Every structure is written in C-alpha cells, then in structure tokens.
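The complex appears here without one of its protein chains, the remainder shown in place.
Think of it as A, B and C in the order they're written, each chain with its own count starting at 1.
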C-alpha cells in the first residue's frame, strides 16, 4: 500500500506500470484504476488553473486510514494512491487510485470506496482560477453515485 | 468508442496512454480502467498457459452492443475495450476496459457494466493448461459482485 | 434452402467438427437445425445459440443462408 502526495505533474500510466512491475507476476487477476483529471470547465465557467491546498501530515494519516478500512472490507493485494497538490493545469491528473486483487469485485468495490472516502474525509481543498482571473474556492464535491 | 481483438500480448498502460492522447485535453474529469490479468492459479490448480477462443465477427458485434447500451445509460465521452485471444501466459493482460467521462459516477458504473456484460454475453472461451499438462475448459465465469 | 451451423469451444471438441451444412425445405427452428445435424446427440443443457451473430432462443425460425451457431456459456474477460 503506497500513498504519495505529489507537488508536480505525474503521468498516471507510467506510475501504475512501474508500481505493478514490482508486484509478483501471476498473483493478481484484477486491476482497477481511477484517475481524476482537471477539466477546463466547472459549474458553467471556464477554468484556467487550480490551486490545491492540503494539510500535510493529516492528509497522509487520513488516506492511510481509508486504505486500512478498504483492506479490512475487501481482499486487496495492493493499492496505490497518488494525489497532486499545488498549482494544477487543465488536463493534469489530480488523483490516481489503483487497486490490485484476485477477483474483480474486490478491486471495483474497494477503489470506489477509496475515492468516495477520499472526497469526503481527506483534507484537500481546491481553489479555481477562472478565465476572468476571478478566484473561487470549490465549496463541495459532487456525489459520486448521482454525479450532477 | 474502440474495440480491439488482440492476438498478441499488449501493454495496457501504453494502450490507454496512447488512446487518451487523442482525446481533447480538459474535456474529461474521470477515467476508469479495468484490467483482467491471467493468474498462475485457478480453482486450486497451477495453470501454465491458456488458450482463448472467440467467434470472429460475433464477438465484435456483441461488444459494440454492450458499448452502445453503456452509452445510452451513462454519460460517456469515450471508451476503449481490448481483449486478447489465442495463447496467453500468466501475467498477460486478458482484457482492458477504459472509460472516460465528465463525472466519476458514470465512468465507474459504465465500466462495471461493460465487464459484467462482456463476461456473460461476449463469445470468448478459455481453456486452461495445467502444470500437469492436463487441459480443461473453464465452464463458467465467477460472479463479479460476490466473487468467490 | 441451406444454413451453415458452427460450433465453438468445448462443444466443437466434443463433436469433433467445427461446422455443418444443413439443407431444409419446411420452416425450421434453431433446435430443429441442431437435430438435423446431430441426430444422435442431445442438445446440451445451457447451450447458447445465435443466428447471424445475434443471440436467439431455440425456437427461432431460421432463414435460407443463415449462419447458426451453438456454443457453451462464455468465459471471457
């Protein structure tokens, strides 16, 4: 289980490929990856960049708790969570959640759990900069099950 | 929407990276990837390789129907499905399902739907070769929701 | 009128062949087509059937030049 808070841009596919290369081959049957990417629009406005603030120390602690709970509930072989902080541009990956398991049900359910728990309990905050140069804090996350 | 039936080994991360490179940047907020990988054990036996048979023409047709249904049910920007056929070794990826959407709920639900529908309706059949050189057809897929 | 029948996977191995051609004159169901080609073999339990690469039930009527297929439950993914 690995958690990375990442102050610079990362390539999600290279990260997952490299991480999987260290897992014992033939042991896992299912891998799920979720990637949240910065869009260039939100709530009807064009967004030029974003600043992502976090609470160093507490963020890692909360992410570890989330992965521990996932591991208690599902049969997980390994998991990787990467989250960007700092200045973010449209099309940059913000979050990566990868889960390896024997059977697909565990990988799907665990990765869904991890992203929902992260969005409600991991201390990260987004501030958007619009094309009008106006800045605004994102005040709440959308519901992942009935996303608007 | 792209479907590939692939007679030789493929790198799932490079496939997704390349495919995503052709999507308009900033348009999608969520990407989910599911990869099914060949394990070196099944039903308590060590498996040395596998042969994957399909019904050329019908397989593609059924996969297209599955993606069309997913597109009717969820807000999907794009999707990529790759499935191996032929001789497969442990640790080889067998299937890749990638879905791009604006919000995560759609990507998660659609990719889950696609893998479950593929496993019940796409004409593929697996034959395992055990370390004992014995060959056996896999007779049914596990349930993805309560995988044993 | 003729149809082609194709077999896949364990069913193909068990029958020892991958296809048959069946000639017919009166309306024929998919099930009838099986017994024309496999008089001595009961239609396997859980068998799936398609006509022109679409799933059908065993009581569907086949047409001239149709491609009928029989195969075991699918196990891809």
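Here is the rule we go by: a contact is a pair of C-beta atoms (placed from the backbone, for glycine too) under 8 Å apart; a residue touches a chain by one contact, two chains touch by 3 or more.
It should be emphasised that the depicted structure is a prediction, and the values quoted were computed from it without experimental measurement.
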Using the contact definition given at the top, list the shown chains touched by the missing chain. A
Who touches the missing chain here, A:4, A:49, A:69 or A:119? A:119
Chain A, residues in touch with the chain not shown (by the definition above): 36, 52-55, 57-58, 61-62, 83, 94-95, 115, 118-127, 137-141
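Simple rule for what comes next: only the chains that are shown with their structure count from here on.
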Need the central chain here, defined by C-alpha centroid distance to the all-chain C-alpha centroid. B
Euclidean distance of C-alpha centroids - chain B vs chain C, Å: 27
Approximately how many whole Å separate the CA-defined centres of chain A and chain C? 48
If you average the CA atoms of chain A and of chain B, how many Å lie between those two points? 23
Chain A residues counted as touching two or more neighbouring chains: none
Multi-chain contacts in chain C, i.e. residues touching at least two other chains, fall at none
